[in-house]
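Accompanying notes for the structure given below.
As you look at this complex, bear in mind that one protein chain is not there, while each of the others sits in place.
In this document, chain identifiers A, B and C correspond to the written order of the chains, with residue numbering beginning at 1 in each.
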Amino acid sequence: MKIGFVGLGRMGSAMAANLVKAGHDVTIWSRSLDQSSPPAASLVQAGARVAATPAEAAGGEVIMSSVSDDHAVEAIVYGEEGILDAPALHVSLSTISIDLADRLARDQGSRGGYVSACVFGRPAAAAAAKLFVVVAGGSNELDRCEPLLQAIGQRVFRVGDRPSAANLVKLSGNFMIMSAIEAMAEAMTVAEKGGVERKALLDVLTGTLFDASVYHTYGEILVEDRFKPAGFTAPLGLKEDMNLLDSAAAANNVPMPLLGVVRDHLRSAIAQEGADIDWTSVALAVRRDAGLA
Amino acid sequence: MKIGFVGLGRMGSAMAANLVKAGHDVTIWSRSLDQSSPPAASLVQAGARVAATPAEAAGGEVIMSSVSDDHAVEAIVYGEEGILDAPALHVSLSTISIDLADRLARDQGSRGGYVSACVFGRPAAAAAAKLFVVVAGGSNELDRCEPLLQAIGQRVFRVGDRPSAANLVKLSGNFMIMSAIEAMAEAMTVAEKGGVERKALLDVLTGTLFDASVYHTYGEILVEDRFKPAGFTAPLGLKEDMNLLDSAAAANNVPMPLLGVVRDHLRSAIAQEGADIDWTSVALAVRRDAGLA
Amino acid sequence: MKIGFVGLGRMGSAMAANLVKAGHDVTIWSRSLDQSSPPAASLVQAGARVAATPAEAAGGEVIMSSVSDDHAVEAIVYGEEGILDAPALHVSLSTISIDLADRLARDQGSRGGYVSACVFGRPAAAAAAKLFVVVAGGSNELDRCEPLLQAIGQRVFRVGDRPSAANLVKLSGNFMIMSAIEAMAEAMTVAEKGGVERKALLDVLTGTLFDASVYHTYGEILVEDRFKPAGFTAPLGLKEDMNLLDSAAAANNVPMPLLGVVRDHLRSAIAQEGADIDWTSVALAVRRDAGLA
Partner (left out) sequence: MKIGFVGLGRMGSAMAANLVKAGHDVTIWSRSLDQSSPPAASLVQAGARVAATPAEAAGGEVIMSSVSDDHAVEAIVYGEEGILDAPALHVSLSTISIDLADRLARDQGSRGGYVSACVFGRPAAAAAAKLFVVVAGGSNELDRCEPLLQAIGQRVFRVGDRPSAANLVKLSGNFMIMSAIEAMAEAMTVAEKGGVERKALLDVLTGTLFDASVYHTYGEILVEDRFKPAGFTAPLGLKEDMNLLDSAAAANNVPMPLLGVVRDHLRSAIAQEGADIDWTSVALAVRRDAGLA
């Protein structure tokens, strides 16, 4: 398929590479693109072409975008040389607000089409084409981009026909992760003050009802105090995920007290540890509040 | 081994049966014991003997107890014909407060010995000898009762040498379950109001990082609205588990805001739905607060 | 003094009238201005002149603005015929975000000058020139507009030299009001379920340490269930005040769990009662959660 790919960060360049590898005809563009930059050069060597503008990259059947936030997506779509009027179906992979996803669906739905496709997984999973992809939009549009999503992920979940549904699931998923971290942090703290080692508690949890990646992965970080270097920083977790979900909850008048707890602990962790700390450092806020250094 | 078993509720009688089956010489007693009552009769037929008092049941090497709460344990240990001065090692299987576990450790430690052994699992798991057993106490005492714990469970976790550590892990585990339910309830509610079906969200969760029993089991209850009949009632979840953990947190000056959220939602669910409702009905409190009937 | 006044809602027209009455030479403008509209006609009769654009109204020494929100202020300042480059000192009376106040200070500070002056009081207080005015900005600027603020209020508080400090105090004040309402709502609910009438509790409070307007005014609304018609609607309280303060808290990494509680209860009240309800209806959310109809 003739497609474009906009945004070549760690996630984006890995996904674009898998699309090239799957035999698609890929044209790339990124804001700070330099054909000699490592990701671009490597993609070009693999067969990708470079576009001069987002609009040019959107000349094929599908244009995929993977950028950092609402502002970056707005620039790509509504900015100069943007893809708003392009004929291609826009498959947005970025973590953006529900509001923006709804606006894109409105504005691009009547043009080339719009689909939200959100991914779960870190750069290593992206490189291995092992992402989980959550997608929402019209069934025609979803069918059209399905082969592309299969090429970047291990499994594709369809969650609704309103594109922003995928964004909501993505934000909800990250909220679920933060909730599991918060729960472990509180449980480990009360257990530790009562004489139980964190590791012993985690072993019981993962050995019984809690045998899932979320507890293994993040539980070990908490047991081993691996808050630096940050895998995913607390400010990103706060601003890109929790605050976006809070906005969606506010717009729908949904009280989410647990979301309030994790937002407060993220703020506290950043206030006390600085910005360059992993989002699991909510555990440090919990511990400090209990008088544990 | 010559042992006693006190408390023949659904959990207790199942565990006692497995101890008889494993070849131990078991003497049973329960408060409302009638030799012709079904559990007692069945145990007697399998080879158990019936004691006239708790003290008599505690005449062997080990006395295990599985009763409903602090008061019931206090009656068995400190009441008339109680086991306080018995020579047997007391292995307490009940969900009790940290305070009482510490007091029993103090009082029985210098006599026959005291161990806390808390179990995760429902009656069906107890019957199948598939319980998870969390145990704490002196290593000598733990070694002595290990064969008995193996006979009732699929795995035994040692979590410390202070017996109440096991109770703390048990309470923490139930808090972790409630936290996962709360998180799913909030996420499903915001998702539902944004156009995502609960089932679709759960499929994404359990298909990705959240592939654990706690999400499968309780997530399905939330998806299917199976709040009645109660598998474990909200008042029990509140009084026997969350309030006991809150007391432990208070005693150790550990703020636990997430525990506060689930306690408030349990209260709300009981206030609005009545006492005969499953503890997962915190989801009903979450939904109602968002205006969903 | 030759001044302009932009925004003629209930608050604005009352303040403008007092400025005319105090002898100032006032030119008015509002978005939907019609010289025959009651407030405009009445002001013109009292001696005010009407401008065709905000810029024209800002031709004197000071331009005061009192409009509904960030968007309205942005239109007046940065829009066509806006006051950005006017020579007049801009005294902003609207409830706006800290971000926008800081931006106006930056942009207008180097031109005509910028001051934030926030008022506490309802339309009746505005009509009687009994508002409380909280002001922040450079001391020169504050001295220049002091006579105008005295003309509309009973007392002027200077709270800092960064203009947004006044906005922050305004938002904090409204948060303090909501907090007092929340506290009364929780206390009255637990008291009511324990057999104490709401009125009896309020009498004790206001008869002892809590003898202040905030408890008298809002306490009586709670006692008498006067949630409709709304004096100040829940959606306005949520969006214009609590959410703006939450943004300021987020920007400064300040956890504010009590703010989280009142935001959740406002959402719940709106979800259950609809948008046309007073912000004191957080009490309805509190009561319903406790099973009180």
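Rule of thumb we're sticking to: a residue touches a chain if its C-beta (ideal position, glycine included) is under 8 Å from a C-beta of that chain, and two chains touch if they have at least 3 such contacts.
None of the values given here were measured: they were computed from a predicted structure.
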Among C:127, C:196 or C:236, residue touching the chain not depicted: C:196
Options A:22, A:84, A:251 or A:271, residue touching the unrepresented chain: A:271
Sole contact to the chain not displayed, among B:68, B:150, B:217 or B:243: B:243
Residues from chain B at the interface with the omitted partner, ascending: 238, 243, 249-250, 253-257, 260-261, 263-265, 267-268, 270-271
Residue ranges of chain A at the interface with the undisplayed chain: 257, 264, 267-268, 271-272, 285, 288-291
On chain C, residues whose C-beta touches the chain left out of the figure: 98, 120, 132, 134, 155, 157-160, 162, 164-165, 168-169, 172-173, 175-177, 179-180, 182-184, 186-187, 189-191, 193-197, 200-201, 203-205, 207-215, 217, 245, 248-249, 252-259, 261, 264, 286, 289-291
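To be clear about the criterion, only the chains that are shown with their structure count from here on.
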Chain B and chain A - chains in contact with each: C
Homomeric contact chain A-chain C: same or different residue positions, threshold half: same
Reference chain C; chain at largest CA-centroid distance: B
Chain B-chain C separation of Cα centroids, rounded to whole Å: 53
Where chain A touches two or more other chains, by residue: 249, 253-257, 261, 264
